[in-house]
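For this depiction, one protein chain was excluded, whereas all remaining protein chains were kept in their positions.
Up next, subunit A:
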Amino acid sequence: MLVPIFTLKLNHKINPRMVAVGKYDGIHPCLTAATQAGKIFIHNPHTRSQRVSDNRLVQSSQDSDISLLNINQTVSCLTCGVLDPERGYDSLVVGTQTNLLAYDVHNNSDLFYKEIADGANAVVVGKLGNVTSPLALIGGNCALQGFDCEGNDRFWTVTGDNVRSLALFDFDGDGKKELLVGSEDFDIRVFKEDEIVAEMTESETITSLCPMNGSRFGYTLSNGTVGVYDRMVRSWRMKSKNLAMSIHAFDLNSDGVCELVTGWSNGKIDARTDRTGEVIFKDTFSASIAGVVEGDYRMDGKTQLICCSIDGEVRGYLPSSQQATGSLMDTSVEQELVRELSQKKQNLLLELRNYQENSKADSRVQTNEPDGQMGVIPANTQLQTALSVNMGSETQSAHVELSISTSNDTIIRAVQIFAEGIFEGESHVVHPSPQHLSGRICIPICPPKDVPVDMHIKTFVGYKSSVQFHVFELTRQLPRFSMYVQCNTASTPEPQSYVTFTISERVQRVVLWINQNFLLPEETETQSAPFQISFTSLRDGGTLLVTMKSNGEITVRTDDMDLAGEVIQSLAAFLAIEDLQVEANFPKYFEQLRKVLGQVDDSHSVHQKLTADMAEQSNIIRSVLVQAEDSRLMRDIKQMKKRYVDLYDLNRDLINSYKIRCNNHTELLNNLKFVNQAIQRAGRLRVGKPKVQVITACRDAIRSNNVNALFRIMRIGATPS
């Protein structure tokens, strides 16, 4: 049994996921965490005598080991790491919604202080790919940025949605680190510098990522899931009703392989093996865990696992010694094993009894009517399921319909569907009222995203008076583009926007892709090009038109740029196309983007104007205040009153303009997100190298404020330079 070797009560709240250990003088590890009121505390129990005091760093009066760092903004992320290789010791990097600060704690000086429009939700420090100097990489509003120790912008790219988690990790085993990015669109993306080399879709926002052994990395989701990926394949995952707050890879049982240590919102921590997720250790704190880190906190040459709760309780655990390779838990393994085996035996015995009783019942009930008590149904009862598109009615919008029916007079009491990402929770239940029980049930499904989904369907079959029902379990896959219904090519208006590209594949393969990814009333038999097939979206009624010419040229016509991207990515994956250059034209979308770009400019100028106004007003305030005080001293009460009334008015104006500034800023953020997403979308229309080139070129165009070039690049792709 593993017990903590040290326990600290720091008396400061710790913000979740904002904990790091840094050696700011290169020797002594200090626990650093963000706390309330825009402050960061640094716990340094090693050097009690020598202390410095300066503008930022203020020693806490409560606890002599703790220094407080005033950020004066809500901290959104922090980390420690060697940013300046020449100095060779750790710097503290702190991100807020508007700024990034790199701070040298030892010398008490700023390395750089940058304004970042996209905010910083996550930060990592380290070397990325072939970039020579270490970078502070931040993920914000759809954007990723990297700064070196002087604050130079060395890396920039966009991603699909707001970034929530980052990790540096050698994904492809080439000795260089790739950047793992988890974002709010449920995707984990792997960036080899600015090229996306892999993309994994999960079922919720990815809240943290951590590198583990070799090609494995751990992840957590905002629905309480924790898991491990081996490259692109998920090794295991488990879900809890609590949230995983922080994960860290640490070798707790000294077997040379790191375990995944998870801190939970209910105060539990557990360590799970990287391969199977089996729990080898657990402990409980009284409050939610804020962070799990490691460091040689006792300075005795051994690294400890350090867990912090949001109440400021810190515990350090030393890995178990090599000899005691038993269990880290207090119950004996053998006892557990016996219990488990007995449980299995009991289960098998029960199953056996079920069959015996069944055959007994069989001979008994042959002549009688089936009675509800036993849960008796005809043995040949079968379930039929069918997926189809329902065009909806006045009361119901169009949807995909899953119909389930039994093959005889039995009824369906209820249906449970477990599927990720298409329902609000992880499951959906249909439970008709007793008057409406029948042998057939139709379930409307509206997948919000175009992803293939496995639906695990459990159907309770029995009779109306049954108390025990048979559970039929089956799995159906919902195709990726199930929300698009085939329609008559001739009658639909042709969308203005289109994407064109050429592939060297047989038509049959493309047709196969269509059959597999769309819900067609019957499979298309088209064997030769040219052919055309059109669909209507059930979500907004938009049209999707896929045409293939005999020379292999495919045109996808739709006004939805996201959809076009999805189609291309899905098709390319199906046909294993590595690089694909396309020509795209989305006039409506481009027009919108042009407007947004204009608004961004406006917002910037408004911002400048407001800032100037504010400066002016504060000058006036100063002078009015002086005047008012003068009047008071001269006992000119009337005048003083007037001045204070003025002051009150000015103050109100200031608050008003602050509100305007806030609104302006939110608008700016939204617009910037839109721009970033546009670049991302333009990228998704391409595959492989052209994709990277487009994103880089778009970025350059925006930097040089060349709007026309931007649209040209989006349209025809980057001209290889």
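Just so we're on the same page, contacts are C-beta pairs under 8 Å (C-beta built on N, C-alpha and C of every residue); 3 or more make two chains touch, one makes a residue touch a chain; residues count from 1.
Operating definition for what follows: contacts and distances are computed from a predicted model.
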{"item": "Protein that the absent chain corresponds to, by UniProt name, given \"SKP1-like protein\", \"Bardet-Biedl syndrome 7 protein homolog\", \"Mediator of RNA polymerase II transcription subunit 18\" or \"NAD(P)H-quinone oxidoreductase subunit 5, chloroplastic\"", "value": "\"Bardet-Biedl syndrome 7 protein homolog\""}
{"item": "Touch criterion as defined above, residue of A:471, A:573 or A:634 at the omitted chain", "value": "A:471"}
{"item": "Identified contact with the non-displayed chain, of A:132, A:335 or A:605", "value": "A:335"}
{"item": "Selected from A:46, A:87 or A:239 as touching the chain missing from the view", "value": "A:239"}
{"item": "Candidates A:224, A:421 or A:688 - the one touching the absent chain", "value": "A:224"}
{"item": "Touching the absent chain when the full complex is considered, from A:428, A:480, A:557 or A:673", "value": "A:428"}
{"item": "Missing-chain contacts mapped onto subunit A", "value": "12-13, 35-37, 39, 60-62, 68, 224, 239-241, 266, 331-332, 334-335, 337-339, 341-359, 361-362, 365-366, 370, 373-382, 413-414, 416, 418, 423-433, 436, 458, 460, 466-473"}
